[in-house]
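Just one protein chain is left out here, and the rest sit where they should.
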Amino acid sequence: MIISIDKSKSNGVIDALGAATTRAGATMRVIDWIDGSLSVDVSGPIEPDALGHPAIISVRDVTKPYRLASREHREKTVVRVGDVEIGNGTPVIMAGPCVVSSVEQLLRAAEAVGAAGATILRGGAFKPRTSPYSFQGLGEEGLQMLAGARAATGLPVVTEVMEPDQVEITADYADMLQIGARNMANFPLLKKAGKTRKPVLLKRGFSATIEEWLMSAEYILAEGNSQVVLCERGIRTFDTSMRFNLDLNAVPYVKELTHLPVVVDPSHGTGKRSLVGAMALAGIAAGADGLIIESEPNPDSALCDASQTIEPAELARIARKSMALTDLLAIEELAIA
Amino acid sequence: MIISIDKSKSNGVIDALGAATTRAGATMRVIDWIDGSLSVDVSGPIEPDALGHPAIISVRDVTKPYRLASREHREKTVVRVGDVEIGNGTPVIMAGPCVVSSVEQLLRAAEAVGAAGATILRGGAFKPRTSPYSFQGLGEEGLQMLAGARAATGLPVVTEVMEPDQVEITADYADMLQIGARNMANFPLLKKAGKTRKPVLLKRGFSATIEEWLMSAEYILAEGNSQVVLCERGIRTFDTSMRFNLDLNAVPYVKELTHLPVVVDPSHGTGKRSLVGAMALAGIAAGADGLIIESEPNPDSALCDASQTIEPAELARIARKSMALTDLLAIEELAIA
Amino acid sequence: MIISIDKSKSNGVIDALGAATTRAGATMRVIDWIDGSLSVDVSGPIEPDALGHPAIISVRDVTKPYRLASREHREKTVVRVGDVEIGNGTPVIMAGPCVVSSVEQLLRAAEAVGAAGATILRGGAFKPRTSPYSFQGLGEEGLQMLAGARAATGLPVVTEVMEPDQVEITADYADMLQIGARNMANFPLLKKAGKTRKPVLLKRGFSATIEEWLMSAEYILAEGNSQVVLCERGIRTFDTSMRFNLDLNAVPYVKELTHLPVVVDPSHGTGKRSLVGAMALAGIAAGADGLIIESEPNPDSALCDASQTIEPAELARIARKSMALTDLLAIEELAIA
Partner (left out) sequence: MIISIDKSKSNGVIDALGAATTRAGATMRVIDWIDGSLSVDVSGPIEPDALGHPAIISVRDVTKPYRLASREHREKTVVRVGDVEIGNGTPVIMAGPCVVSSVEQLLRAAEAVGAAGATILRGGAFKPRTSPYSFQGLGEEGLQMLAGARAATGLPVVTEVMEPDQVEITADYADMLQIGARNMANFPLLKKAGKTRKPVLLKRGFSATIEEWLMSAEYILAEGNSQVVLCERGIRTFDTSMRFNLDLNAVPYVKELTHLPVVVDPSHGTGKRSLVGAMALAGIAAGADGLIIESEPNPDSALCDASQTIEPAELARIARKSMALTDLLAIEELAIA
């Protein structure tokens, strides 16, 4: 049971609920959301009288193990990254290079993807690489370049964090923290990201079930950070002709289960430049709230993931069609009703 | 190397090519296509002079193991089912009940899906069931009902064949033969279907690679039947929260490799009624040439697959949006150019 | 509920049970086993008085969907192939070439694997090949060669059938019918094999669940043929560094669920000659009742599957160690008790 509380009248309600919970033999957790709201999660029975307190706004039964991420708890969450809203009905395009390699490369890429319709800039400063001998990213220097590109273009920035100790410094520079597929079950990292006041882009592990993905979101929410965007980025299957296998089924399915926005990454999801456009539009048609795409001028010279990085012109086509597609689906729905 | 031959002038060319092939130590197969055209497939070298014969229309190098299915061999195939064309740019909706259970049920379903926008009627007379104790279909009686529904509604009919001995009788009644996922590698069945003059809907095995799928199409083509439509219907992955996992990546990817049309089955691909609409539209956005969907009035009373069968009203919404979506993508493309 | 009946006293019992079943609103199937025994499977309630008939030997409740294959129905089945017993505690080695290509090749292979410890000869006459252009086997000529090799060596023969129409002729020549992984869900083929009096080696589909595998066995059993041996031969996973992934977990697990013997195919299960020995012994340690292994002299010149075919000397080592391992596990167990 999740109890929403009016913070302005909360005087004494937490203690009262705690006592009523304890007497009923249940346990209670208080969630002081970073957006300023307050709620209480009770596992087990509670004395019903306690629910009459005037500070209590709503009481919702929750049966899913991902209690706070569940749609039983909340209808819809809109996440704000800088001035950009994710989950408000208009698809959001996040784009940029796989990895930040120089000030010039990043600036040109940022300007190009912005012109193409992206409203959030992506780019890696800390890079998880399968080989210890591959380029591992520029670290803080890369973060500074991202901040510089934001200053130059006005685009808010999303970038990956790989370990708890990088969270604070990344939060200093970036507007949104990305947790990569390999770290979806890095629970200390999730907790640390949950303690910041930054929105989090949580990629699905490439062999994580839908429930495991939502449980990982729950780790972040349980720390009071409700600003989580889920990102489907391809799963691993028996068919290795593509790098990964973008699982679009996950989009409508997870939206039945959670109030969090969902975006789709057709770049990692296919690993193949020529498929990015089709799968991006398919993602929007499946109901995604946005896309995250690797794009920069001269993709073939990209330091990593060159084979899946697209030209800004193709990004512009995707962005334009995504908007039209969203409009069409929405308008036609009205026409029927 | 695939050599297309003008049948009207073919006098002697087959023998000449055969001799030139043999002398060069290669092998040759003649494909007398059921559409009336003629071609010759040479594996290995051939004496170049033999290619100057006036009956030879074109010579194409083919490197893929699925020689006839490859786009190296042909740009595009449009398949005709009755009067309906699949692969001509307009998405085709095939719909109907999972299984044919009575004349009344089938007629009502056929009328309902026709009214909703379907132009091909689907329905099972021979049903592959995991359990020997489940209803296995009405057999020939079901085929007769399908023919009756066609007579009543004008909709051509696609229905499944499970073994070589069913091919002939099914071809007598139906307009298109469906080969199901479990039989994608039933090579005797593929050969037999290749010998008929009926178009074939070849479903992808639920753990078949893209290449295996095209090799199975090749079995049909190698018998001279070029009228093959591929159908992606969901693969098996580690995530069993859905019945199967519709692999939309396969749509744009397989279209890079083959000239055959590709349709999508969001019913089996998800196993979940509430997801059919989103995945159907995502399939169209990904570039599919059509959809095959389980639909009938009162889906909950369906004899099989009830949980994935949708109402005709939902089918109508999908059909309408599919058309609009196709138009939008096509028109906007023109606007840019 | 499965009711075993003494055939010598069965006069009237079938009718009595049928009537008692019908009155209780349930359904009944009679199974006239090809081994001469008789049983009746009742789905639903039955009038309890009917169970007192003197011809009734035992009554067993069965809850699994694979009713006849379930251990609830029977403790243990020993399958006889010629004079060889599978499932009696001593591991059985089946070995031979992938495909029969000539009288000489087969005879040499048969003698070599017999000398190495194999007691059943395997070899393909009908071969399912991914490509229509690959060698598809010698057909009946291959069956004749197999019969010849049996006459020369005394080894009973197991060989694959691919379609219902091949079952009869194959049963004329062979001692055991193999149903391959690609045909595990070829239900018409399963039924036809169930109607013969030959034991059947039923390979697991490479993406079949344990339950689906047992349901396929049920198709054979439901026709009255109890002589089914299950064969684990590798599944398809995300890791394609090996051809398939021999799933040894299936061995002890399926033995908890069924009374049928289980053998292991480390040749197809790994696709890699150097791994066959280790995985064969691991299979025996996991509790398998036998092995089926591709082996012939000069494996590198094999017409198919050369990379997974082992030398007879390696087969001899595997056979010897398998026996010793079985003894050791059995003896030590006694020592403890």
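Which chain is which? They are A, B and C, in the order written, and residues in each are numbered from 1.
Please note the rule applied: contacts are C-beta pairs under 8 Å (C-beta built on N, C-alpha and C of every residue); 3 or more make two chains touch, one makes a residue touch a chain.
If you're wondering where the values come from, they're calculated on a predicted model, not measured in any experiment.
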Among C:246, C:260 or C:315, residue touching the chain not depicted: C:246
Per the touch definition above, residue among A:236, A:272 or A:317 touching the missing chain: A:236
Missing-chain contacts mapped onto chain A: 43, 65, 67, 128-133, 162-165, 182-183, 185-189, 191, 206-207, 212, 215, 218-219, 222, 236, 238
Touching residues (missing chain, whole complex) on chain C: 207, 209-211, 235-239, 241-242, 245-249, 251-253, 256, 269-270, 272, 274-275, 278-279, 281-287, 317, 320-321, 324-325, 328-329, 332, 336
Where the unshown chain meets chain B, residue by residue: 207, 236-238, 240
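Methods note: only the chains that are shown with their structure count from here on.
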Farthest-lying chain, centroid of Cα atoms versus that of chain B: A
Chain centre separation (chain A, chain C; CA means) in Å: 50
Rounded Å distance, chain A centre to chain B centre (Cα mean): 38
Per-residue overlap in chain A, given as positions that touch at least 2 other chains: 207, 236-238
